[in-house]
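Here the complex is missing one protein chain, while the rest keep their positions.
== chain A ==
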Amino acid sequence: MDIQPILAALRRHKAGTILIALQIALTLAIVCNALFIIHQRLSRMNEPSGVDEANIFVIQNLWGEQYSTQEALERIQEDLAALRQVPGVQDVTPSNQYPFKGGGWDNLITLKPDQRTETTDASYFAGDEHFLGALGEKLIAGRDFRPDEVQSRGLREKMNPSVAIVSKPLADKLYPHGDALGKSFYAMTSAPVTIVGIVDVLQRSDVGTWSVPYAGESMVVPIRMAMPWGGYYIVRTKPGQLTAAMRAAPKALYAENRMRMIDSKDGVLSFAEVRHRAFERDRGMAILMSIICAVLLAITAAGIVGLTSFWVGQRRRQIGVRRALGATHRDILSYFMTENLLISLAGVALGVLLTFGLNLWLVTRFTLSVLPLTYVLGGIVILLLLGQGAVFAPALRASRVPPIEATRPA
């Protein structure tokens, strides 16, 4: 098809052409960036936690009064015994935090004791010899804690763990050659901590954006925390018994000792709920961006339909003349389709610039990552198809204009 006549015709509709192209450019810029944000949020939400999510729940247990470390330790032992009696419970561990809790403890990690800037930062889990079992974590190297290694500590008591189990990302960051097992590091400690075990995945407790550079970097130390106010119990059930055990566990704890607070709403959470809460903002943002994309694409399509319909109406006589001179239905159809393709191509060309402009602004202001080229290519394909789809109905109507129109006054 010869595009010369189309360009000549477009020159007579400069303003309309420019407005459609601009519309397509803006749509491309917004849709590409929004889709990228959606993808990033979804992939964050779907990251594996490393724990046996289907069978785990967490109890936040607060004492009714402040206990000394010794008192708290005794209460914790009683509670653990009570929880182990609950039907369906497979294992249980006390901990200071759990993956995706939001907030929590993290320590700076160095390779030497007097290092000035940190090597990295790790989420700091305190757990006993049941920790890995209760979370359903699998060691990929080394060993679990031995019961005699586990020390008990109260709030802000000196902690100098000599051994730790670390997640693979932390091991790889510290020792990139895969030989981390048996090596040591410092976690704001005066003595070195030796890596005795490595687990594949153990997500951090915090889910904020600040810790993105340290994603997945966690360490477990063999310490049973006895906080004056209470703490968390991580409970793993036998398959299929989660719901029943979640109902029975707080009852068992209250029956054993009434002086405690387990919030009726937030005190007992299945891991599915933990995950749901941790990524509430990400999910919301993904939904919001999806709505905006959908509205924008619909509006752009509607705008193209509207303006093309107008042009078709305006050119009925010319179309009639062409038909009378021997142009087929197909010729007319492809004329309008090609016209739209040309405008769309101009639009996406401008749009690519706008897209990267918007992305650059988001990167500098909000530390988003740089948009991959595939998104831009995908966006271009979407918009070209959208334009062709939108123009099809008016173009079809144009192709049905009878040659007799040529003889009618405009």
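Everything that follows uses one rule, which is that a residue touches a chain if its C-beta (ideal position, glycine included) is under 8 Å from a C-beta of that chain, and two chains touch if they have at least 3 such contacts; residues count from 1.
As a working rule, contacts and distances are computed from a predicted model.
The UniProt record for the undisplayed chain lists the protein name "ABC transporter ATP-binding protein", from the options "Sarcosine oxidase subunit alpha", "Heme exporter protein D", "ABC transporter ATP-binding protein" or "N-methylglutamate dehydrogenase subunit C".
The omitted chain makes contact with just one of the residues A:Ile6, A:Met225 or A:Leu358: A:Leu358.
Interface note for the absent chain: among A:Leu26, A:Ala122 or A:Val150, the touching residue is A:Leu26. When you scan A:Leu42, A:Leu155, A:Leu360 or A:Ile404 for touch with the missing chain, the hit is A:Leu155. Of the candidate positions A:Gly303, A:Gly378 or A:Pro403, contact with the hidden chain is made by A:Gly303. Contact with the undisplayed chain is limited, among A:Gly16, A:Pro192 or A:Gly378, to A:Gly16.
Interface residues of chain A with the unshown chain, by the touch rule above, are 15-16, 19-20, 22-23, 26-27, 29-30, 33-34, 37, 62-66, 108, 116-117, 154-158, 188-190, 209-210, 228-229, 258-261, 263, 280-281, 284-285, 287-289, 292, 295-296, 299-300, 302-303, 306-307, 310-311, 313-314, 358, 362, 365-367, 410.
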